[in-house]
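The structure appears below as structure tokens.
Note that this complex is displayed minus one protein chain, with the remaining chains in position.
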Amino acid sequence: MTLPKLSADELHRLLGGEFPQMFGAKGALSIERLEQRGCRVRQAFRANTLRPGGTISGVAMMSLADVTMYIAVLAAIGWVPLAVTTNLSINFLRKPGPRDLLAECRLLKLGKRLAVGEVTIFSDGMEEPVAHATTTYSIRRQTDSRW
Amino acid sequence: MTLPKLSADELHRLLGGEFPQMFGAKGALSIERLEQRGCRVRQAFRANTLRPGGTISGVAMMSLADVTMYIAVLAAIGWVPLAVTTNLSINFLRKPGPRDLLAECRLLKLGKRLAVGEVTIFSDGMEEPVAHATTTYSIRRQTDSRW
Amino acid sequence: MTLPKLSADELHRLLGGEFPQMFGAKGALSIERLEQRGCRVRQAFRANTLRPGGTISGVAMMSLADVTMYIAVLAAIGWVPLAVTTNLSINFLRKPGPRDLLAECRLLKLGKRLAVGEVTIFSDGMEEPVAHATTTYSIRRQTDSRW
Partner (left out) sequence: MTLPKLSADELHRLLGGEFPQMFGAKGALSIERLEQRGCRVRQAFRANTLRPGGTISGVAMMSLADVTMYIAVLAAIGWVPLAVTTNLSINFLRKPGPRDLLAECRLLKLGKRLAVGEVTIFSDGMEEPVAHATTTYSIRRQTDSRW
């Protein structure tokens, strides 16, 4: 069985160095599970993500989908800070109330140049998803001068 | 447990009446499994879907993704021929060789007006998916004059 | 010729009441042009949207695409706070440097229940777009009890 190239602890530490506002002591994000081809990430509820009507903003869900896929890619290929999102497509399914969000990513393809994954987002304690995204990352190796 | 509103046999018969070239005796499509919130559909290999290089065309996969979602919607809400695709987004992951394709649909949302689902397409006998689509159907009830 | 149902000033005032952090005196967003089927919105540069490497975050662009479409919908149909995003699909094309972003929206469809538009995002002073999004809003009239 192939293991993730990085452990959840290592990734937390590395991401906390690069994105302290998201993964540091005050950050809302934590990695709950890491597999070779997927992961689960929790985004703690923050009042500043609420919109009129008491639901969490779409932007907070898009941001969570994007970072969850980034984590899945890093776990699969190692620390490659040259992976960039090229496409993200999200369907908003239900309005999430003021609770934590849980994002589950499954890698659909991990090629040499492109990684594709899907992310399903749940409101903590609810069974039906609140959003579903598919996203593509372009991977550039450090030795690769082309883009 | 909630059952599908239509059985696979009923759906085959109804769809064969409307789309004889797809579901009739000569059609390539067959419903392999029907659940309350999803289904699996087989598309038998046809030589006319091959492209130069010996792979099945993207159009054949887009068509399969669309009809598989349609079957899942009909199974869930009954025979409502007024459901129309409003969005389809597909990622092509690997090139499928000359074999049957299997499409697995999971409904993500079944609202009064919109149904959203994801479809993962496999090449028969292979483990990794060859394509993944998300798609939205707009549902119009017969009593509904608005669009 | 059909005019927008709301002027840019009216919209600024209404949106500033609902989203003071985005449209108020300290907000980064301003409506530069409003047409019957489209608009242009400027997002002033803010240092907190920068990512490592000195480029503006994808989340800032997704947020801008979403709000620009919302403005175009409100301008076309009037103040209907029940419009919600159901789908947003974005392609990231180039990395925007530390400058204002300009988003141009064109409505592709304005139905009774769904509005579809495309948004092209530019980095101020550059000719090539940095991102392109298509997005769908579901419109619910206040007299409409269905969803």
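Think of it as A, B and C in the order they're written, each chain with its own count starting at 1.
Keep in mind that, in the parts below, a contact is a pair of C-beta atoms (placed from the backbone, for glycine too) under 8 Å apart; a residue touches a chain by one contact, two chains touch by 3 or more.
Just so it is clear, the model here is predicted, and its values are computed rather than measured.
Trainee: If I consider the whole complex, including the chain that's not displayed, which of A:G17, A:G54, A:G78 or A:G111 touches that chain?
Mentor: Considering all chains, including the one not shown, the answer is A:G111.
Trainee: Of C:T49, C:T68 or C:T134, which sits in contact with the chain we cannot see?
Mentor: Missing-chain contact among the listed residues: C:T134.
Trainee: Where does chain C touch the missing chain, residue by residue?
Mentor: The missing chain touches chain C at positions 89, 91, 93-94, 108-109, 116, 118, 120, 128-129, 132, 134, 136.
Trainee: I need the residue numbers on chain A that touch the omitted chain, in ascending order.
Mentor: Residues of chain A in contact with the hidden chain: 86-87, 89, 111-114, 136, 138, 146-147.
Trainee: Since one chain isn't shown, list which residues of chain B touch it in the complete complex.
Mentor: 18, 52, 58-59, 62-63, 66, 81, 84-92, 95
One rule holds for everything that comes next: only the chains that are shown with their structure count from here on.
Trainee: Which chain, with its centre taken as the mean C-alpha position, is closest to the global C-alpha centre?
Mentor: Going by the distance between chain centres and the overall C-alpha centre, it is A.
Trainee: State the chain with the largest centre-to-centre distance from chain C, centres being mean CA positions.
Mentor: Measuring from the centre of chain C, the most distant chain centre belongs to B.
Trainee: Ranked by contacting C-beta pairs, which pair of chains comes out on top?
Mentor: A-C
Trainee: Measuring from the mean C-alpha position of chain B to the mean C-alpha position of chain C, what distance in angstrom results?
Mentor: Taking the mean C-alpha position of each chain, the two centres sit 33 Å apart.
Trainee: Rounded to a whole Å, what is the gap between the Cα centroids of chain A and chain C?
Mentor: Those two chain centres are 24 Å apart.
Trainee: Name the residues of chain C that each touch 2 or more other chains.
Mentor: 86-87, 89
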